[in-house]
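To start, the structure under review is shown below, and the notes come after it.
Only a single protein chain was left out; the remaining protein chains are all shown in position.
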Amino acid sequence: MHVGLVGLGKMGNNMRERMRRAGLTVVGYDRNPEVTDTASLAELVQKLDGPRVVWVMLPIQVVDQVIDELKGLLAEGDLVIDGGNSKWTNDARHAQSLAEKGIHFVDCGVSGGVWGLENGYALMAGGDEADIALAQPIFDALKPEGEYGFVHAGEVGAGHFAKMVHNGIEYGLMQAYAEGWELLETAQLVTNVRDVFNSWREGTVIRSWLLDLMVRALDEDPHLDTIEGYAADSGEGRWTVNAAVDLGVPVPTMAAALFARFTSQQEDSPSMKMVAAMRNQFGGHAMKADDGN
Amino acid sequence: MHVGLVGLGKMGNNMRERMRRAGLTVVGYDRNPEVTDTASLAELVQKLDGPRVVWVMLPIQVVDQVIDELKGLLAEGDLVIDGGNSKWTNDARHAQSLAEKGIHFVDCGVSGGVWGLENGYALMAGGDEADIALAQPIFDALKPEGEYGFVHAGEVGAGHFAKMVHNGIEYGLMQAYAEGWELLETAQLVTNVRDVFNSWREGTVIRSWLLDLMVRALDEDPHLDTIEGYAADSGEGRWTVNAAVDLGVPVPTMAAALFARFTSQQEDSPSMKMVAAMRNQFGGHAMKADDGN
Amino acid sequence: MHVGLVGLGKMGNNMRERMRRAGLTVVGYDRNPEVTDTASLAELVQKLDGPRVVWVMLPIQVVDQVIDELKGLLAEGDLVIDGGNSKWTNDARHAQSLAEKGIHFVDCGVSGGVWGLENGYALMAGGDEADIALAQPIFDALKPEGEYGFVHAGEVGAGHFAKMVHNGIEYGLMQAYAEGWELLETAQLVTNVRDVFNSWREGTVIRSWLLDLMVRALDEDPHLDTIEGYAADSGEGRWTVNAAVDLGVPVPTMAAALFARFTSQQEDSPSMKMVAAMRNQFGGHAMKADDGN
Partner (left out) sequence: MHVGLVGLGKMGNNMRERMRRAGLTVVGYDRNPEVTDTASLAELVQKLDGPRVVWVMLPIQVVDQVIDELKGLLAEGDLVIDGGNSKWTNDARHAQSLAEKGIHFVDCGVSGGVWGLENGYALMAGGDEADIALAQPIFDALKPEGEYGFVHAGEVGAGHFAKMVHNGIEYGLMQAYAEGWELLETAQLVTNVRDVFNSWREGTVIRSWLLDLMVRALDEDPHLDTIEGYAADSGEGRWTVNAAVDLGVPVPTMAAALFARFTSQQEDSPSMKMVAAMRNQFGGHAMKADDGN
């Protein structure tokens, strides 16, 4: 099978490799001449047989534009798959726009990070049954071996929605483990916190892949001295909390995890300035933090 | 009426003044020779008529010792009032110890800060009816004019418990206002955030004394540029959350406010180091915070 | 001054009364024939002198339609004020649409509830200086006496944004007080919780109008036995959290308060079903809640 792949960054590049290992013929396009297989999107489209399948693996900021370009280049019956971290609310718009020329659309959430090349990528796809079937060889190439790792989650938008919720859960899980680690490090009752985490990898209720990764991180740096306590957020955590708020679903741990990241991103916390200012006002302190009475 | 007052720090000193303005005869003792009225606790006790009433206004760390000393100096029928920020769970122990010599005990939570001298102090007292009655002239001297500001909250311990919950509520209120202020400052839709807060002081649902103080703080420093985003916590916020946990009472805003202070007290956040480390592990980043992908 | 007032529900009706008491000539319109002054919007517009000022006080669901109708009826130089609980993101759209006919627009957040008639309404207005000046007699009629209660918060949208944040703060404050009340009620150390709250109305750090209202509520029903633990949310709390998330502002207490309301609105909690199901799986319980081991 032939597939066009637009976007050869860290994820796209590895995905091209995994597809090729599975025997697919991949034509990749990227603005970076060092990694691209073709000089242009137009050339990429020309190199594919119909019905053409083009997988878009790009940052959300440029997806609109690329899908517009593909709309001009592709023909009726072709299929565009948005595999990037796009917001699920964009999917219906993209599907409708492409449908004006009879081009089909599937959204696909992808999880796996740098481990995907070897372990396979988890895929959550949204779209019509026939479009999913057309792309199935690609999904089969990318997904992990075994019975898990791919799901047809529902109509257009459902793939990115499922991936968004996946990431919301991920935020909560990471924060919970991190709190536990901080508590053990701070209490200093446990002699070797890394060894405790390592021991938890079998037999416990909390064993998981993230736990394995924590031990890897602690093996590299036992007290994380070289790591700054700064955690970026990719957008999907925000969308998850916003979606939950819109739906009236309480998500206290997801929100707590997101807010912890927000705080980590601040040089100084405006809200805590105000809390300190109020304390100064009723405590009679000078106008800066002093003894905290 | 005569009253002994042990502890003439920022709070005790003002309280002595307010009692004297109300016509009480106050004998104060403090280790600081510049503020004390007597050379020793023993001398303070000698200067009082029986039944003697001694108000203790000290940091929690030294209360045990001072109450022990008073137990040795006072006699049957005398009354000790602990007005400091003591933990309510200590009160029964102090009451029992003093009762061995027939000395009575009342605990009293005090709120008001530096404004108490002029506005009066809010008082929440715990103890037997007769002991409260004996101390009533002191309460009347300290409390604000009007019908509010004093309550006999219950038996020994109830005063400090009520004050503890007061402070737990205070944490939540301050955090909520502070979040709103940060949101207005960050959004930059509102031209003058101070003016908005000022306007809220009448007619709104959220008008309060804390709001008045916020405007005072913003009048001194409109964007709090001179204030560090560091908020100490006095212990009572911690006790409140712990008491709620022990009782199975959900207190999400109190806990959130307390945790925000904890975070503000950290140079760097260990838990966010771990979140960052996990992201590095699955995202394939170098072992320090980089572009946040 | 003449003013048209569209929407005579609980809020609008009281506002008409307060404006009239202040000497304004108010022409009100409502679909409810029992309260309306005119038979139609068109008639209302005819009864006003130019430049006409029309205050819209309607549920968000019908504001779009009414502003469209007013656009057809009003003329260049007239002014529409949206005083309802509209989302601030709608304001620019309304302003632009009306501007096509030279009609001006001001948004105004209104706080005060049923107490506004007597105490005055707090008003947060967004719009051009000249438009605010034109409407100032109305603001002066509605606002509380004294120096507080009205603010020109910024350009179009700033009024509703400020009101939205006001409500977000309100959610947090209410939740914090409510948690404190639950804690006192549950601990049963304090003999009379109502009396403690009442005593807090002067001298404390947490004195506020909401605290006064709590005492009123407890006077009517000391343990709130007749009240169901169900708290609706009006939309503004949701918008506040969503705005904070979009801006990267941590709002843990606002979110906690919102989620507590969400939970209170559920018959049974799906997420807690899943927590229980997981416990059953690893604890070996039968597939329903049993002894909670």
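For reference, chains read A, B and C in written order, and residue numbers begin at 1 within each chain.
Basically, contacts are C-beta pairs under 8 Å (C-beta built on N, C-alpha and C of every residue); 3 or more make two chains touch, one makes a residue touch a chain.
Fair warning: this is a prediction, and the values are worked out from it, not measured in the lab.
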| item | value |
| --- | --- |
| Touch with the omitted chain, as defined above, among A:7, A:28, A:84 or A:172 | A:172 |
| Sole contact to the chain not displayed, among A:7, A:84 or A:116 | A:116 |
| Which of C:10, C:31 or C:101 contacts the chain that the document leaves out | C:10 |
| Footprint left on subunit A by the chain that the document does not show | 88, 111-113, 116, 119-124, 143-144, 146, 148-155, 157-158, 161-162, 165-166, 168-173, 175-177, 179-180, 182-184, 186-187, 189-192, 195-196, 198-211, 240, 243-244, 247-254, 256-257, 259-260 |
| Touch list for subunit B against the chain that is not drawn | 205, 233, 238, 241-242, 245-246, 248-252, 255-256, 258-260, 262-263, 265, 269, 271, 282 |
| Touching residues (missing chain, whole complex) on subunit C | 10, 113-115, 174-175, 177-179, 181-182, 185-186, 210, 213-214, 216-218, 220-221, 224, 226-234, 252, 256, 260-261, 263-264, 268-284, 287-289, 291-293 |
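Basically, only the chains that are shown with their structure count from here on.
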| item | value |
| --- | --- |
| Arrangement of touching chains [line / ring / star / complete / other] | complete |
| Chain nearest the global centroid, as defined over all protein CA atoms shown | C |
| Computed distance of Cα centres, subunit C from subunit A, in Å | 37 |
| Centroid distance [mean C-alpha coordinates] between subunit B and subunit A, Å | 45 |
| For subunit B paired with subunit C, centre-to-centre distance based on mean C-alpha positions, whole Å | 33 |
| Multi-partner residues of subunit C (at least 2 other chains) | 205, 248-252, 256, 259-260 |
